[in-house]
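Heads up, one of the protein chains got dropped from this complex, but the rest are sitting where they should.
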Amino acid sequence: MARGGWFRRPLRNGNRPAPVPGDLWTKCPRCGEISFTRDLERNLKVCPKCGYHHKLTARERIQMTVDPDSFEEIDAGVCSLDPLGFPEYAEKLMRAQQATGLCDAIVTGYARIEGYPLLLAAADFAFMGGSMGGALGEKVVRMMERAVRERLPVVVFTANGGGARMQEGLFSLMQMAKTSAGVALLHREAVPYIVVLTDPTMAGVYASFASLGDIILAEPGATIGFAGRRVGNQDLGVKLPDDFQTAEFQQRCGMVDRVVPRREMRGTLALLLGLLAEERAHAE
Amino acid sequence: MARGGWFRRPLRNGNRPAPVPGDLWTKCPRCGEISFTRDLERNLKVCPKCGYHHKLTARERIQMTVDPDSFEEIDAGVCSLDPLGFPEYAEKLMRAQQATGLCDAIVTGYARIEGYPLLLAAADFAFMGGSMGGALGEKVVRMMERAVRERLPVVVFTANGGGARMQEGLFSLMQMAKTSAGVALLHREAVPYIVVLTDPTMAGVYASFASLGDIILAEPGATIGFAGRRVGNQDLGVKLPDDFQTAEFQQRCGMVDRVVPRREMRGTLALLLGLLAEERAHAE
Amino acid sequence: MLNNPLDFEKDIAELDALIAELKQMGRDPSVRADAAQKGIDIEARIAEVEAAREERLRQIFANLTPWNQVQMARHPQRPYTLDYIRMLCDDFFELYGDRINADDPAIVGGLARFQGRPVVVLGHQKGRDLKERQQRNFGSARPAGFRKALRLMKLAEKFRKPLIIFVDTPAAEANLMAEEEGISTTIAVNLREMIMLRVPIVVAVIGEGGSGGALGIAVGDRVLMLEHAIYSVIPPEGCAAILWKDRNRAAEAAEALKLTARHALEFGLVDAIVPEPIGGAHRDPQAMAATLKAAIAEHLSALLALSPDALTQARYAKFRQMGRWQELPAVHPEVEALET
Partner (left out) sequence: MLNNPLDFEKDIAELDALIAELKQMGRDPSVRADAAQKGIDIEARIAEVEAAREERLRQIFANLTPWNQVQMARHPQRPYTLDYIRMLCDDFFELYGDRINADDPAIVGGLARFQGRPVVVLGHQKGRDLKERQQRNFGSARPAGFRKALRLMKLAEKFRKPLIIFVDTPAAEANLMAEEEGISTTIAVNLREMIMLRVPIVVAVIGEGGSGGALGIAVGDRVLMLEHAIYSVIPPEGCAAILWKDRNRAAEAAEALKLTARHALEFGLVDAIVPEPIGGAHRDPQAMAATLKAAIAEHLSALLALSPDALTQARYAKFRQMGRWQELPAVHPEVEALET
């Protein structure tokens, strides 16, 4: 898939096209509250009435999180292929690229948070549900290998509702092993790795690099789990808890360290980066 | 406590005094069956009717398990002290020594099982419930350190219903850390460590070296657990399973690899020693 | 003869029945006499039908669709992990429990000897009859199963025993309890730990390689696939449900997913295909076991020549390169600006 003309504009301004008039207002999917989109954005896209955390694009997430002008993207040109010739995949890919201005469902790069340098990844649900194909896996591993070489901590914002991208078949399943191999390197080399689970993080992504953080944070109310409610083989008569497969449920089950509201995320990450920052080994 | 005259005879013949006439018959505590003691012994002290595994003394256990004449005791002279001046402890100790012919509740030494050399320990419930004081801890750690030096596998038969020996106060609690430190050495040095949980194994012993085996076997029906049924803080209204704190319960809970009848124990240990025997590292 | 033939096995089943009938006739003296009088040679007739059967078998199995492969991989009479362990190994001593809170019978494993050498073997275990199938949860492992598997892998590493792993699962368990016990986390931890494990790992996909539940014990130095095994990111039924909102289009999905051993080998995602007896492993388990044993032995012996560092480096490199992508030239905003 060659880089077409459509590809340039969104990449250059690094964001979605300007909102059409209908986007002036945004309706909260949880409580129905209608807010000025601009007000909502000032509130970090958190519903002022019920606290619902709207999904963010990868670029919005990065902008909200890192020090101004500190983000330096890497591997931006890594694009998915259609190795199986899977029905409709090529078209879907192109539409996702056009809609998001991204090559694939994750953006990686260098950044600083309150001065602390790090490598950061942010997934974009709008790109085919944030699903993990060969491009995503490659970008994640490259970032992790770079983190090991340069001894920089890694922060990953997940939003991969689709888990592995089935259109890439067994290749996509293997991204679970590939990204976890990256984490194994970080782990062996004691490079700090912080995961922030955002809405939604499921299946093959949650069952690989997303649940391997030294510290795992999550946004309030985010859907996080293995198999979708309908996909899961639920035993008859078992009543699912109301908060089944949410951030809060996962914290109760011991999988998540803290549920952190978006407003506190940047400060929390800065605090953690400071606490985990490398020191000279004590006399080793 | 000096070594008294009473001490010599039992140590020399290494076993209990000959049974008094009343011991000609033995009643099964589970099914009430009365057997000729001699027949019962021929049946490895397993009730021919219900399969109940009678408790064994340390020396009986060793004799039943190792190759004839292969056992060579070590550290036989390590004796408990009464570091707290605890009420009645000195007397209890002396009575236990006289009754069992042992210095303390465990016997350790070199042995062979179907030719495989190993270090072996067998606890003796008849010695103050097999409880763990300073002597037991010291003997266990010495054996483990020896196993590391000589690269011999370790097999431990536990039967420590009392757990830590409260008469030695905090000293006895620290035997949990001390024996587990021994296991940490075995673990780090990759020396095989097989535990056989026999009736009963509880509390401080089960919560230290007894549950740290690479492979954990148990005798059928053995009582194994943390706190005694009455000591445990059972929630009101919770019905305990019938087999609560048995070998079978612990296997169901994932803590025990296999429940092995006494008749198969020797063969099982030989098989495992063969499978775990050291080989040359493959090109390391 | 098979009890529950698949659709495309029905011809064979009929020929099998005919052969059986002829053989029974051949054992009846009066029938034989009668046939002889009529000039009918029963033996020759049997030989004819047997030849036809072989021919038909060859024909059928030369033209299996991907969906047929799915059916084959799930065949209820296929040998399972414990069957292979018994046929390939001696002195198997099964170990139980995850040392956390359970033993999961959907994954089995233990110590054994393979060609005389102590190894650790493990794998998913489906059940043969209804009761065992339920007890083993149809081979769908819960978190305790993956933890037991990891415990055995660490045991293997500690005592420097090679690992032989059999994969055969529809998927990992996904009910409420699995979620509460962190099924995702457990699988992820296995993936991370297997990559760095310092002993040789040979994996054989013997039936269903069902997504994360399979991969969670399948990060091997060599991954072999039996000829009729499948390996897929999603069950074809689930894929059809997502794509076309119609689980009945599973056969189409199976086609699209390219989940056969042949595809996995072409893609470089598995290392070798282990051929099955004609008609599938279940028609001659002993022959299948012999072939599989030879394949494992060959790969294991190559791996045993490597140091632990070389092993883990190669394993990392193997999984690290998986996936297909392209890299466009980096986009420089200034250049773009000039172009516009």
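Each chain gets a letter, A, B and C, in the order it is written, and its residues are counted from 1.
In the analysis below, a residue touches a chain if its C-beta (ideal position, glycine included) is under 8 Å from a C-beta of that chain, and two chains touch if they have at least 3 such contacts.
Fair warning: this is a prediction, and the values are worked out from it, not measured in the lab.
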Touched by the hidden chain, restricted to displayed chains: A, B, C
Sole residue of A:L40, A:A123, A:A222 or A:M255 that reaches the chain not shown, by the stated touch rule: A:M255
Residue touching the undisplayed chain, where the options are B:M64, B:L84 or B:A99: B:L84
Identified contact with the non-displayed chain, of B:G137, B:G161 or B:P192: B:G137
Residues of chain A in contact with the chain not shown: 187, 190, 192, 214-215, 251-258, 268, 271-272, 274-277, 279, 281-284
Contact set of chain B toward the excluded chain (per top definition): 1, 3, 8, 11-12, 75-81, 83-84, 86-87, 103, 133-135, 137-138, 141, 164, 166, 168-178, 180-185, 187-188, 203-204, 206-212, 225-227, 231-235, 238, 240-241, 244-245, 249, 253-255
Hidden partner interface residues of chain C, rising order: 99-101, 143, 180-182, 185, 189
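Everything that follows uses one rule, which is that only the chains that are shown with their structure count from here on.
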Chains touching both chain A and chain C, listed by label: none
Chain located farthest away, centre of chain C as origin (C-alpha): B
Chain A-chain B separation of Cα centroids, rounded to whole Å: 53
Whole-Å gap separating chain B and chain C, where each centre is the average of the chain's CA atoms: 43
Of all residues in chain C, the ones touching two or more other chains: none
